[in-house]
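Could you have a look at this structure, given as structure tokens, before my questions?
For this depiction, one protein chain was excluded, whereas all remaining protein chains were kept in their positions.
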Amino acid sequence: MPRPVPLGEAIAAHVHDGDTVALEGFTHLIPFAAAHEIARQGRRHLTLVRMTPDLVYDQLIGLGVADELVFSYGGNPGVGSLHRFRDAVERHWPHRLVVHEHSHAGLANAYVAGAARLPFAVLRGYRGTDLEEQRDIVGRVTCPFTGEELAAVKAVNPDVAVIHAQLADRDGNVMLWGITGVQREAVLAAQQAIVTVEEVVDEFPERTGAVVLPNWVLSAVCVVPGGAWPSYAAGYSVRDNDFYQQWDAVSRDREAFLAWARENGLPTTEEVGAHV
Amino acid sequence: MPRPVPLGEAIAAHVHDGDTVALEGFTHLIPFAAAHEIARQGRRHLTLVRMTPDLVYDQLIGLGVADELVFSYGGNPGVGSLHRFRDAVERHWPHRLVVHEHSHAGLANAYVAGAARLPFAVLRGYRGTDLEEQRDIVGRVTCPFTGEELAAVKAVNPDVAVIHAQLADRDGNVMLWGITGVQREAVLAAQQAIVTVEEVVDEFPERTGAVVLPNWVLSAVCVVPGGAWPSYAAGYSVRDNDFYQQWDAVSRDREAFLAWARENGLPTTEEVGAHV
Amino acid sequence: MSDSWESADMMNVAAARELHDGDVCLVGVGPPNLAANLARRTHAPACRLVYESGAIDARPRRLPLSIGDDDLAATATAVVSVPEMFNYWVGAGRIDVGFLGAAQIDRFGNLNTTVIGDHDNPRTRLPGAGGAPEIAASAGRVIVIVKQSPRTFVEQVDFVSSVGYGPTGRERRARGAGPTLVITDHGVLEPDPDTNELTLTRLHPGVTVEQARQATGWALKVADSIKQVDPPTAAELTALRRLRNREPVDA
Partner (left out) sequence: MSDSWESADMMNVAAARELHDGDVCLVGVGPPNLAANLARRTHAPACRLVYESGAIDARPRRLPLSIGDDDLAATATAVVSVPEMFNYWVGAGRIDVGFLGAAQIDRFGNLNTTVIGDHDNPRTRLPGAGGAPEIAASAGRVIVIVKQSPRTFVEQVDFVSSVGYGPTGRERRARGAGPTLVITDHGVLEPDPDTNELTLTRLHPGVTVEQARQATGWALKVADSIKQVDPPTAAELTALRRLRNREPVDA
């Protein structure tokens, strides 16, 4: 269904309990609205994949949506900790969160391998770090030509990728520009892809550095202006840096967090039930 | 020297006898002018790398510039054979040409590995083909996670890459668009990179799909309008399909070829001397 | 408009008919280019043309002369780099149909586009593999378009550039189904469901089984119930002629 569909329909159709879901967007174009819809629908037991969990996963983790997290940098950029993430890892609230941890280069290449439908990718890096002890996702390969040993990462192939973009055209093709992060790879690595966009246009403008995704690799396109708030969509909005600052206080305290969830109609674990 | 320099200077400074040189451009933006300058300066014993040798390498091979060729498809697209290439391989005229042969996917990934300064790249493909018998450039690796055996290609790292682009800016940054092929990877895989451009502008326009290369990965930028003729530069020229047709007759016959070389001031092997 | 047509026309028309609306088709130079664009101008206007030069959903207004024509980039939904094309699109298995040609083909659909004779000292140096090995391995279905002759349909190919079903027909271990159709100027061959041996299953109008046998360098297997291919329609021949004349699509 590449033509615009309501976001609720897209999430209901494609995101299921227990799925591996990647919501991508590197600081820019983070699909917050789609994340909140996933939470609103009470999805549980997700494995969440994202290079930078950021506030979007801090919220989902606090709400009890995720059982596992695949990531490479879990901070509130420029502010400090992700407190819901820390609470889940350090004190198992609302439940234990299992982490699978990469470097940026590692997770980016795991998506690259996934997009190419290769089982692994080769990179420099990891060597000598304790990240290598996660042998189910970080391994080694030997170059058949030089004998050099290099790091290998297992491919990531999410069930669903969700991204936010600036534009769709009438055929449901999608265009994003600015910092495009790893979104192309996340979409192509996934079995299903959902895209929220700022608006639909007749024709795409020229944009250096833009990523264009043809409609036939997308499962659903939803028109959600402002769907990246409090992150931003270049050309449409600016990052709400105040919200990122304020989140530190909200997320630091379980009660403050639960109040925020109630205010935003986002059900918590007690409301959804831990087992579904 | 990123500021515009004369093409002759750039070739003299950076392309040496015996070098491995990649002139890239996939049908589009083929750096013919730079190739002719290499021939004009009498370079010899080059290992030429290019996915599609096309007329540009048919000419260099006929002129005796190359000892070896790394490639993946050696035809005159839409017309037929590359007769100078065939004559060199089949009848060793003007001398024997050693070939190292990839598929497109293989050579593209060899550049990718080269650009990342990795010793090899992994890909699907090659399995079961006789191309695998070239074990110095095609190997196998086993996925450390799944046990699956995959093809590996040895990285390509040319001494020099040469490309043609539409634009440079006043700082010597370069922009190309349209079919951009493997040029980004060829430039980044090489030790030195020379770019000929159609023109210099104050500011780059917005162009979806453009590749922008910062001046600090380039050794020289030369202003050579029409430098891709008889191939084309999108937005500046169209492909001279007639020349591609006519080349079939010129190249089919050694005498006709030598006459063409003389007319164009391109020295042949006898004129340069086989050993330099 | 004339109803006269040649065996090469029939080959191109038959190939075009195998493309369906919505199919993602990887298009190479030569007959594949003609067949894919013919399909798009006749029964399958919504088939998606992908060129290994990087053009995705190209809608060429005239028949492109090469796979790197500007018209392909200018009309495409997206243009990607060649490495991305092969890694994320072809190798990842996003191509439904790959059209391939060959200088030699054997009874198990293995293809040679590299050399006649020895690789190091070839009698005839052919263009080489290009994008074919990965298309042969990864496309959902591979359709080979090739004129039938004993020189081309050989007992053993001199060089395996692209794998069909392997030396004995049982070695294929790739993602896609392999060469599901070989369309020639004589008819259509399909792999036997058990042995993968290419079997003549359809004949073009005016061609006999005996002619097809004579044009094959091995003892050609013929299906029990061989089908007749419908001759080209007037619409198909008109579209084909216009493509060959490089008339723009809206002329």
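Each chain carries a letter (A, B and C) given by its place in the written order, and its residues are counted from 1.
Here, a contact is a pair of C-beta atoms (placed from the backbone, for glycine too) under 8 Å apart; a residue touches a chain by one contact, two chains touch by 3 or more.
Just so it is clear, the structure is predicted and the values come from calculations on it, not from any experiment.
Shown chains touched by the missing chain in the whole complex: A, B. Annotation: of B:Asn109, B:Asn173, B:Ser219 or B:Ser251, B:Asn173 touches the absent chain (contact as defined above). Of the candidate positions A:Phe85, A:Phe120 or A:Phe257, contact with the unshown chain belongs to A:Phe85.
Interface note: of A:Ala234, A:Leu258 or A:Val272, the residue touching the hidden chain in the full complex is A:Ala234.
From the set A:Thr27, A:Thr142, A:Gln246 or A:Thr268, the residue in touch with the chain omitted from the display is A:Thr27, counting the whole complex. With the whole complex as reference, residues 26-28, 51-52, 71-75, 77-78, 81-82, 85-86, 89-90, 101-106, 108-109, 111-112, 123-131, 133, 178-182, 184-185, 209, 211, 232, 234, 238-239, 241, 244 of chain A touch the missing chain. Those residues of chain B that touch the chain absent from the view are 112, 115-118, 171, 173, 184-185, 188, 212-214, 216-217.
Here is the rule we use: only the chains that are shown with their structure count from here on.
Centre to centre, using the average C-alpha position, chain B and chain C are separated by 28 Å. Within chain A, the positions touching two or more other chains are listed as 116-118, 212. Among all residues of chain C, those that touch two or more other chains are 78, 87, 91, 175.
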